[in-house]
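Structure, as structure tokens:
A single protein chain has been removed from this complex, and every other one stays in its place.
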Amino acid sequence: MRYLPLTPDDRFAMLAVVGAPDIGALFTDVPDAARLSAPVDLPMHMGEIEVERALAGLAAKNRSGAQGPFFCGAGAYRHHVPSSVDHLIQRSEFLTSYTPYQPEIAQGTLQALFEFQSQVAALTGMEVANASMYDGSTAAAEAVMMAHRVTRRPKAVLSGGLHPQYADSIATLAHVAGVGVARQAAAVDGEAEVVAAIDAETACVVVQTPNVFGTASDLTRIAEAAHAAGALMIVVVTEAVSLGLLKSPGEMGADIVAAEGQSIGNALNFGGPYVGLFATRERFIRQAPGRLCGETVDADGKRGFVLTLSTREQHIRRDKATSNICTNSGLCALAFTIHMTLLGETGLRRLAAVNHAQARKLAAALAAIEGVEVLTPRFFNEIAVRLPQPAAWVVERLAGAGVIAGVPFSRLSPEAHLDDVLLLAATELTTDADIAALAKELSGVLA
Amino acid sequence: MRYLPLTPDDRFAMLAVVGAPDIGALFTDVPDAARLSAPVDLPMHMGEIEVERALAGLAAKNRSGAQGPFFCGAGAYRHHVPSSVDHLIQRSEFLTSYTPYQPEIAQGTLQALFEFQSQVAALTGMEVANASMYDGSTAAAEAVMMAHRVTRRPKAVLSGGLHPQYADSIATLAHVAGVGVARQAAAVDGEAEVVAAIDAETACVVVQTPNVFGTASDLTRIAEAAHAAGALMIVVVTEAVSLGLLKSPGEMGADIVAAEGQSIGNALNFGGPYVGLFATRERFIRQAPGRLCGETVDADGKRGFVLTLSTREQHIRRDKATSNICTNSGLCALAFTIHMTLLGETGLRRLAAVNHAQARKLAAALAAIEGVEVLTPRFFNEIAVRLPQPAAWVVERLAGAGVIAGVPFSRLSPEAHLDDVLLLAATELTTDADIAALAKELSGVLA
Amino acid sequence: MSLQTIGRPTRAEAIVETAPPTLTGGRGLLQHEPLIFELGGWEKTGVDLAEPDLDASDLGDLVRAAPIGLPGLSEPETLRHYVRLSQQNHAIDLALYPLGSCTMKHNPRLNEKLARLPGFADIHPLQPQSTVQGALAMMDMLAHWLKTLTGMPAVALSPKAGAHGELCGLLAIRAAHEARGDARKRVLVPTSAHGTNPATAAFVGYAVEEIAQTAAGRVDLADLEARLGPDVAAVMLTNPNTCGLFERDMIEIAARTHAAGAYLYCDGANFNAIVGKVRPADLGVDAMHINLHKTFSTPHGGGGPGAGPVVLSEALAPYAPAPWVSHGLDGFTLADHAPEGSASFGRLSAFHGQMGMYVRALAYMMSHGADGLAQVAEDAVLNANYVKARLGGVMTAPFGGYCMHEALFDDQWLDGTGVATLDFAKALIDEGFHPMTMYFPLVVHGAMLIEPTETEPKAEIDRFCDAVLALAAAAKAGDVDRFKGAPFHAPLRRLDETQAARKPKLRWRPEEPPTVAAE
Partner (left out) sequence: MSLQTIGRPTRAEAIVETAPPTLTGGRGLLQHEPLIFELGGWEKTGVDLAEPDLDASDLGDLVRAAPIGLPGLSEPETLRHYVRLSQQNHAIDLALYPLGSCTMKHNPRLNEKLARLPGFADIHPLQPQSTVQGALAMMDMLAHWLKTLTGMPAVALSPKAGAHGELCGLLAIRAAHEARGDARKRVLVPTSAHGTNPATAAFVGYAVEEIAQTAAGRVDLADLEARLGPDVAAVMLTNPNTCGLFERDMIEIAARTHAAGAYLYCDGANFNAIVGKVRPADLGVDAMHINLHKTFSTPHGGGGPGAGPVVLSEALAPYAPAPWVSHGLDGFTLADHAPEGSASFGRLSAFHGQMGMYVRALAYMMSHGADGLAQVAEDAVLNANYVKARLGGVMTAPFGGYCMHEALFDDQWLDGTGVATLDFAKALIDEGFHPMTMYFPLVVHGAMLIEPTETEPKAEIDRFCDAVLALAAAAKAGDVDRFKGAPFHAPLRRLDETQAARKPKLRWRPEEPPTVAAE
């Protein structure tokens, strides 16, 4: 067995030192009724060749994004990840290390986390950020819990522009935390509606930009209204690249930002692992969930970094912790940081501009198709269109023609009855030829 | 430009320190007649996305071994390389380091080379091995030059079983070194013929096992004849895995072994880079080409390794050097060593046994086909067969049917007029289904 | 280029015994590295992108005008920066990483390679299901392996880590009680439990009550019995528990828990000790999370990502969250939403979970197979007992007898030496090892919890034990400075965590704000 270093001789010698007659003796605490007498009913061990054949065979049954025109978004975006990013995160010292609890021999991870927190704070325009959450949706749910702790109020208002699966994730936690959820009807300009729903019971409003329909909007007035009512504004961002072009949540008055960082440094991976970005105001930091990396000095006075403020966390505070999160998305956060370092201010702005430019071409091409209505007024790299046919049906037809045409809104929220709405995203990987192919095939299907 | 760290400001500041008015000033030594005024006529710089699209596009135009039944050998073999091998050789510290001339900060490379030399010596059954040559064919040519230095005799006898491209490579060097080459006619049992050709002028006989037709033979009597005549026996091995099953050249009396190490740890790579294994007797070591890594101690008495006996080499001895080789195949040698360490005695013997078993099935399947004659009497993992049609024609037909059926001998040596001979190899990657598919398609083509 | 050494002395002449401090603070190969904010340029970038051919004028005042404040580096600088940082880390690929309860085992590179196949890495969670049949089949296979190994009828794959799995399990339990209109209030958890257990119970709205432990380091049945009652929603145990001991009475505990109308949640973080040898279903467990990043070798990555699928009993299966995969005539289907009238408690997060981790874990399971996984458990337990036996003579173990996959010691043996558990751990760093888990579980004073895992060779464990024993001798011999000052040989000396917490500095801030030309 290639992963097991002990030889029969080793085992024999070690049992002698242990003073056990045989390996079975070490398992005597297991009740006989629960001890398996035979191996479980699964295949026996396989070599690399067989395992690779089997799994590569399954992988080959999937249609990867590179195989043709591709327009899916809706919270997960197909961006280019520089080759050096994936090379670096596979270095043994990053890949096979644990959470940095021994800072003297974990400065590599810790300094990278400090850089991550600093980048996320700058990107979101907030004062502080944590060392990552599982993903954007769980970050959003934690943000609502945090707003509840901060304001001690029982209600959360979710805009109709919020990604439905994010709203579902929030609702799950809110329910057991006794927080009421006022969930507004899905609407392309959902953010416009939330102000009316804010009241003295409101702990927070959760708004998204660009929202699930791709709509980019200025949230300043919502922040003012929320603050006036003593509530917090939580801003969700599912496309981190948009922050290279659009006004930051911080600039618009956000109290907490819960974002999906996948777009920077991380592949689509069929939905995970991703990396949740969580940023807030300095004064709320002791109510924040998750790990925090802080600067300090060593015994010689040299600068170094450690995990800090852990009195908020489960391993110290246990049932009084701000969250139960332990393992987070360390390596995905590292990928984010490395990619962001490669981009820098200049590269990120350029990347965002290219994404927007391609989306404008996409929108123009679709608008020109008979029967297709572009619904999104102002967008970053994603738009919603209304089709004369059910979007799911159209998408299946186009998939047959080799074009992955985007995400039918019904896939996210059947109950919204927006079956004719299709979400399409463009990125720096979307070529003009891809857009032309989509337009051609779509016209064909609708003709 | 992503690979260039200097900013315009840097360049400006540095020119000031240098005291040059502009960058052009630094090139004043270049005659005007030779200074380009405009960029050369080539495309301008491209981002990762474009470069990857272009080259991945070309790669997609090739049929890779994994795409179907595959039987090519003839000096390059398709074996499985464990994933950890390729991961390790990509570590920055191995991949991006230079030849270990500063041993205090190159022990990683040096110790691995010492392990490589030790493994190669054990594998070939020889006393010592060097730190690698470019590949098996250049190692063979250098071996002949070395035999010439050692014996001061003017003639080399090349067996008819020697890989024709190896013989060509030897002939090229022999010609300018004034060494006559007695090249015997290609023959399945070529080694049988060489003894007769050995005379008092003979510096060396060059024999191969398994030879280019796959024939495995005992070379002991050839060694005796050579030694009796004061000549050296050079043994060429193009399939290193065979040494896990067959008697080693050392056991059969070889004076020099020149082998291709690609089969262990290295991919096919369309022919390169590969790694030449070069082993010989201790008493000849000062006549050997290439680098040697040796054990020593540091100032504290700790064991360490250094490049040694460099008085043989070009950088010290210049026109008196034993060879002009400088850069060799360091990283391929590392891949060889890591893979060999994973295999170990047990794994290598098992691997060789599996290769042989698959080849026997292949031979049996082919022998059963009407009109196909298996020519190779005793083989390791490769055989030669005679077909009722030109082998090149048959191979093209089978390629059309998705089967890469092997190497027509005419591809190696048109002048040999063995156009009906086909070489086929089987390895641990060859499945019974592959063999069945080959047999079916071949029967079809020949029917 | 070549180093001409002929006739030149290459042997150091004057052997100076103590190394003179370097002039520039250099330490040979170990590079000190500034922050990217101190290195990077505001105009620099390591990514070449063509200028867009359309501008963003249509966005008007939505456009971000002010500088963001993100430094950029060229590719060579970026690579060097992170390679240098990486060398300041310990890792399982460097040496034993004996963190008890963390199962730091070998991470096969085959798994990394397979997870990166475009067919797995470059597919979108919401692209047409007809175009991801291989991915759904893979999830279905993983589910089959997990159910078979645990003997449980159902599994929810989507939880993103162990704690998320605990959340999933307790949410299912709460949903099950609510479905019966039975609003229970308490969850019973042993004091030895990992922090995520009480934290999760509280997160789900339950009051947490601690269960006493016997002198043998197991659940005190009588105390459990006394606390069980109509308002107890669940009992949360870890088995093997965090003292490295198997809960002998598990079956009885399950029976009493069920008799009280409560569910038995098992923290499966220590599943590595029994995988292939004991099926939690046979112990009466209702729900258990499995840390794929522990038992099934997906890399810890310096703190994640992980994956925490939860297996569920018949009783809890109906409350499992969406999504789930099912197999029909026309291939595999992924249910994004619980159908009308389903009892599912809803959705834990967007999309379908940690796909990338599933591939790795499945590759690991297939590599070991049914036979190999049982061997994993046996070798893990053997290695731990070997450590316990080798160190037991000097270090004091709070509980006697054989342990499972980890060996627990307390700090009684350090009494009077002036050396604390923490000091001892830091001294281990100088000897070339990562310390064991310290001060956990809380039930043991100055706890040292050592989990070697099955992927450690005997030679490495011996090297570790020799170092521990040598340090123990030094401690008892009064060589206190070696401990109090440790580490001396790590990239940094001991770090001041108190100062870090007193006035937190959680991000880089420019002396004066960066003057960025927004382009």
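Order as written gives the chain letters A, B and C; numbering starts at 1 within each chain.
Simple rule for what comes next: a contact is a pair of C-beta atoms (placed from the backbone, for glycine too) under 8 Å apart; a residue touches a chain by one contact, two chains touch by 3 or more.
Only a predicted model underlies this, so the values are computations on that prediction, with no experimental measurement involved.
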item	value
Omitted chain - touching chains that are shown	A, B, C
Residue in contact with the excluded chain [from B:L36, B:A200 or B:A447]	B:L36
Among B:A121, B:A143 or B:L158, residue touching the chain not depicted	B:A121
Touch residues of subunit C, complete complex, unshown partner	1-5, 8-16, 18-20, 22-24, 26-31, 39, 48, 74-77, 79-80, 83-84, 87-91, 93-95, 99-102, 105-106, 108-109, 194-195, 367, 420, 422, 426, 429-433, 437-440, 442, 449, 455-457, 459-460, 463, 466-467, 470-471, 474, 479-482, 484-491, 493-499
Interface with the undisplayed chain - residues on subunit A	1-5, 7, 45-48, 82-84, 87, 92, 101-102, 105, 299-300, 310-311, 313, 315-316, 326
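In the analysis below, only the chains that are shown with their structure count from here on.
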item	value
Most distant chain from subunit B, judged by the mean position of its C-alpha atoms	A
Centre-of-Cα separation between subunit B and subunit A, whole angstrom	47
Of all residues in subunit C, the ones touching two or more other chains	41, 43-47, 49-50, 73, 75, 79, 83, 108, 110, 112-113
Sites on subunit B at which at least two other chains make contact	2, 48, 82-83, 87, 92
